[in-house]
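These notes concern the structure reproduced below.
One protein chain is absent from this view; the other protein chains keep their places.
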Amino acid sequence: MTNVLLEEVLIGAIANNLDGLRHVAVGAASPIPGAAALLARSRSNGTMRVSVLGSEDNNFFTDGGKEIFDVAGQGRMDAFFLSGAQIDGKANVNLVAVGDYAQPKARFPGSFGSGYLYFVVPRVILFRLEHTPRTLVEEVDFISAPGFSDDNVYRPGGPYKLITDRCLFDVDKERRCFRLESVHPGHTVEEIHIQTGFKFDLPDGEVPVTPVPDAASLATIRGEVAKEISEIYPAFAARVFGVGKAA
Amino acid sequence: MTNVLLEEVLIGAIANNLDGLRHVAVGAASPIPGAAALLARSRSNGTMRVSVLGSEDNNFFTDGGKEIFDVAGQGRMDAFFLSGAQIDGKANVNLVAVGDYAQPKARFPGSFGSGYLYFVVPRVILFRLEHTPRTLVEEVDFISAPGFSDDNVYRPGGPYKLITDRCLFDVDKERRCFRLESVHPGHTVEEIHIQTGFKFDLPDGEVPVTPVPDAASLATIRGEVAKEISEIYPAFAARVFGVGKAA
Amino acid sequence: MLATQLSVDDLVSCIPDGAKIALPPDYSYCALAAVRALIRRGARDLHIVGVPTFGFQGDMLIGAGCVATVETSAVTLSEHGLAPRFTKAIKEASIKMMDATCPAVHAALQASEKGIPFIPLRGLVGSDILANRSDWKVGNNPFAESDDPIVYLPALRPDVALIHAPLADKFGNVWIGVRRELMLMAHASAETYVTAEKIVDYNLMGDLKTKAGTIPGLYVSAIAEAENGAWPLGIPDGYGADHPHLAKYAADARSDQGFQRYMEQFVFGSAAQAAE
Partner (left out) sequence: MLATQLSVDDLVSCIPDGAKIALPPDYSYCALAAVRALIRRGARDLHIVGVPTFGFQGDMLIGAGCVATVETSAVTLSEHGLAPRFTKAIKEASIKMMDATCPAVHAALQASEKGIPFIPLRGLVGSDILANRSDWKVGNNPFAESDDPIVYLPALRPDVALIHAPLADKFGNVWIGVRRELMLMAHASAETYVTAEKIVDYNLMGDLKTKAGTIPGLYVSAIAEAENGAWPLGIPDGYGADHPHLAKYAADARSDQGFQRYMEQFVFGSAAQAAE
């Protein structure tokens, strides 16, 4: 991995799943997905839009808080990112509570738009930087949004990938489970098995290593993406890229 | 009637049915209802709003064409005016066609908002300046909006009065018909019977004459109302009040 | 992202025959230059939707034989009276008519805007509007304790919204101020084509004051500059309607010959085209 940072690997791996899309939306407080979207936009030759939800800046909406959800409902949003306090092997996402819902052990902010966006956005990329049996569980305690739905349920959207600090999973919509796609440089398949609370499929043959961004992409990440992301996430940009906020 | 004009009688009679309301809306191309609303507003001590539909000016809405209907649906509009190519004895209103709907003898612009507003605005005042058997008919050829509804139909609104160039009718919601309330100065009950295509009830005792506006109201009509209405309906104001548009 | 900028003629060439086109009423921002170009290109079988009514532009399209279906709450030339070509087509039953009521058009567009398959609306029960709309249904309010019939309107998703605006920018952002039914049309339609008095180089979204009345470029498929593009209608806070011309149209269009003469003179004539 020499001098390529984990963050840069993640940014590159996510961006590879966004190329060719017209509109990618990113939630607030998501610097790595945000940087990945900006990288993909930079490679799109001016054909991709990126919008940031739940932020007063960096959005091009003019019809109030509802508009971004209306945009998604109309099919005008191609990709979005979801995280979860828990994510389980059926791609269910929990943003609400651990333990009994009525009197929980832990309570998180809430489901935000997940209960809707997960159904209508074609490529929902699950993103969780803590890859442990505590977060990637066999069964979530509360389903903010289910990973899969019965055939009679309107569902143009759903999970597309799951990316963590250790690896990248693909989604098998037929078998309704995750399949390990690649392991990030420096990590092992055995470690993934130990650190994952749910069962997952393996690819045929050897499990690939997640590719590091090519030189051109790396230059873009460290150049224009770092600069742009520093306007939204100054602390992140300073820590990862050593970029200061413009005076 | 000495020197009080029919228009002034109508304006006064309508305004008497608006006093105490908070929000009166008037359709476009409705100078007499518009003037009546302005008179009522002038008498309201600053508690009544008047808005004009379908006009680019004279409205205080900022959420597009839908807002006025949303306002009505929420119960924030107390009175509105409807006319009709035909109005029948059950207060049904026809703004669409005479003859067969599929290939009519006469076609009018269409129902506009009547199919909705008649249901949700508590005081809908029907207004028709041509009082003949051709317009006030036994049964309309097309129901843009029905006068009455079955008990299970959500209907906070409906017909409140019918005013014509000859008389004023009250509405009997129980018996679902009109009752003659008063005859305008210079007209007779016999004439009303001849010129009305539907059956209607009579009040107990003598039929009153529609009162002419009192001196204060007449002064307001000819003064501030004439001036304000001339900004919306200059031709009407010039003809009736001899008021010119401000240079 | 830069907008696709076209000439008015190229803009309307993007609108296919048979398209369902949403049009605003005469008192809003109407793209008359584009409508004339649409007639010149010989558009056919259009389904025109008045949001919630239309006037002059729709009457011209009907008279020119471009229209198969009319869906609207009213057709009117306002102070210039009934729309003559519409009236004739209805009497001859040469177009399919879908009568509506204003809030139903808005609500059905809002359903499309939200990506919901239908929206309920009060009113209409017992009307002949409803009786003649086989595409609408009456259901029950599921939250009522007893029988409570309510109309269910399917989402209305036009193929095209065709509008004019006082101002657009090179990013395809379009300022429409308080005329937010134009924003609703753009949100609800698959494609939005816009003519604008002026296309500026700065970003209309850059100032919160103008941003508040701006349709984002996200919804706008292509724009064309068309100075005086609403003529003979006016635009709010811009130029007034050309009432003598509208009166002339209303008179001419009463007869087939008069309408043809008007078309020759103001739509097809080389002088007319040069003036666009």
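Going in written order, the chains are labelled A, B and C, and every chain counts its residues from 1.
By our rule, contacts are C-beta pairs under 8 Å (C-beta built on N, C-alpha and C of every residue); 3 or more make two chains touch, one makes a residue touch a chain.
Computed from a predicted model, the values in this text were never measured in an experiment.
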| item | value |
| --- | --- |
| Selected residue (touches chain absent from view) among C:L2, C:A131 or C:A144 | C:A144 |
| Which residue of B:A72, B:A91, B:V124 or B:V183 touches the chain not shown here | B:A72 |
| Touching residue (missing chain; options C:L2, C:A93, C:A131 or C:A212) | C:A212 |
| Contact footprint on subunit B, counting only the chain that is left out | 23, 46-49, 60-63, 66-67, 69-76, 120 |
| Subunit A residues that touch the omitted chain in the full complex | 28-29, 54-56, 61-66, 69-70, 73, 95-97, 101-105, 107-120, 142-146, 149-150, 152-154 |
| Contacts of subunit C with the absent chain, listed as residue ranges | 107, 110, 114-122, 137, 139, 141-144, 148, 150, 152, 154, 177-178, 180, 208-213, 236-237 |
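The rule we apply is simple: only the chains that are shown with their structure count from here on.
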| item | value |
| --- | --- |
| Contact-graph distance - origin subunit A, target subunit B | 2 |
| Selected interface, B-C versus A-C, where C-beta contact pairs are more numerous | B-C |
| Distance between chain centroids, defined by C-alpha means - subunit A, subunit B (Å) | 59 |
| Per-residue overlap in subunit C, given as positions that touch at least 2 other chains | 183 |
| Shared-contact residues (touching 2 or more other chains) in subunit A | none |
